[in-house]
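What you see is the complex with one protein chain gone and the rest in place.
== chain A ==
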Amino acid sequence: MTTPFGWGWTNVLDPVVAGRAQFAVALTIHIIFAALSVGLGPFLVYFVVQEIRTGEQRYARLREFFTKVFALGFVMGTVTGIPLGFMFGTNFAAFSTIAGELIGGPLSFEAKMAFFLEAAFLGILLYGRERVPEWFYALSSGFVALGAWLSAFWILVANAWMQTPRGYELVERGGRTVAQLTDPMAAFFTPRLPWLFVHMQSAAIISVTLVIAGIAAYFVYHNRDSEVWNTALRAAVVVLLVMSVFQVFHGDLYARHVADTQPQKFAAMEAQYETSTGADLHVIAVPTSLDALDNPRAENLFTVNIPNLASFLASGGDPSAEITGLNEFNYDSPPVALVFWSFRIMVGLGFWFVGLGLWGGYRLLRGGIRTSDRYLVALMGSAPLGFTALITGWYVTEVGRQPWIIQGVLRTSEGATIGLSSAEATLSLLGVAAVYGTALVTFCYLVRQYVRSERERLLPPTAGDGDSGPDSGSDSEAGQQVVGSDD
């Protein structure tokens, strides 16, 4: 393919590499907005229902604040999501042709079942409070949340098929091999789907809970008696406690399923090159030199191992179970270091969330959650960490599947568009990186603005106080500065 423009620059980047980088950048940023809708949806329903049921002002305030965040996230999610759908066609044309019956279907179901529902009822949620009856307003919030969940469901149907494909057969059509749908139920409800869906939705809820907890902690720190934000804080801590504990147990079972169905991914997660029995698990792995970063099994790695635990976890109880090493597979390994470290960051953060949940639960029982400075600061600092765990977890899922785009069927390099020029691919990569980066920065900036104006509402600025200065709150401890966790 030739560029429509006469640019002289060529081969800036390999078009396949540029296309993969572009998809990775786009997805890393889009997944934040997508997970925000999924996680915030149930909270919105809760706030709306409580507002209508109790008639209390605090719920109306929380509903207003988080509806604004939700709407902003929804627009950013649409802006970053529409291109993503088209990138299957632009950059992975061969994959789209081959797997169209299995990927195109779920994506169109997502549009039909989820997007219209979400977009139409969001208009009512945002602008229709005075225009529709209360019960209908509550129903609208439910439909918006349902839309976000259905959307995630169908996307994960498509992704789960790429991890554990079935319900299809390869046939010749028009001189090309394509995957033809033979059993829709088998193809849409693959073995991976329940694992992926539960783990992802739970991760989205935890991520959003941490953001709500961080914001609420910030306001409570500055105004210990804020009824609105103590309500949000308590709700968030309870949800965090339940979901973080659930996620750890679920994650353990999920890893076992991965070891069964995608042994090469499990081996990459554990950086296990040679097949071994009684494999150890690195609980903590700290690189002591730069080499160890891209070779997690290097000797100069400070590790705390639990003997046989990797085998134990993979098999679900047998400490001497065999773990197939990466060298056993007759194809390239995934980028082991990326998978290994992403997995460790995710798991490490997961345990930190359990800690935060237990700590908060203890504080709730003993009273004094609103006066525990250390806990409130910990929550503020942890606000973005849920999304960090979610993104690194997604890297484990996607990078760990490499070199396959469809496990065992099609390599990612074979799925790319043929004949795309390097100039085109590089140009679109730069554009996508710039636009998506701007979208994320703008989103964070505006949420920070929301938090600021809420703070001004909570704490009328004292006379002569400028609009700057991190701590103008009158009732917080003098001189104590808070790290900005509101973005």
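Here is the rule we use: contacts are C-beta pairs under 8 Å (C-beta built on N, C-alpha and C of every residue); 3 or more make two chains touch, one makes a residue touch a chain; residues count from 1.
What we mean here is this: contacts and distances are computed from a predicted model.
Asks: From the names "ATP-binding protein", "Cytochrome d ubiquinol oxidase subunit II", "Lipoate-protein ligase" or "STAS domain-containing protein", which one matches the UniProt record for the unseen chain?
Replies: "Cytochrome d ubiquinol oxidase subunit II"
Asks: For the chain that's not shown, point to the residue among A:T78, A:T324 or A:T388 touching it.
Replies: Once the missing chain is taken into account, the touching residue is A:T78.
Asks: Which candidate, A:R53, A:R173 or A:R457, sits in contact with the chain we can't see?
Replies: For the chain that is not drawn, the touching residue is A:R173.
Asks: If the hidden chain were put back, which residues of chain A would touch it?
Replies: Chain A touches the chain not shown through residues 1-4, 72, 74-75, 78-79, 82-83, 85-86, 88-91, 93-94, 96-97, 99-101, 103-105, 107-113, 115-117, 119-124, 126-128, 131-132, 171-174, 176, 178, 180-182, 184, 417, 420, 424, 427-428, 431-432, 435, 439, 442, 446, 449.
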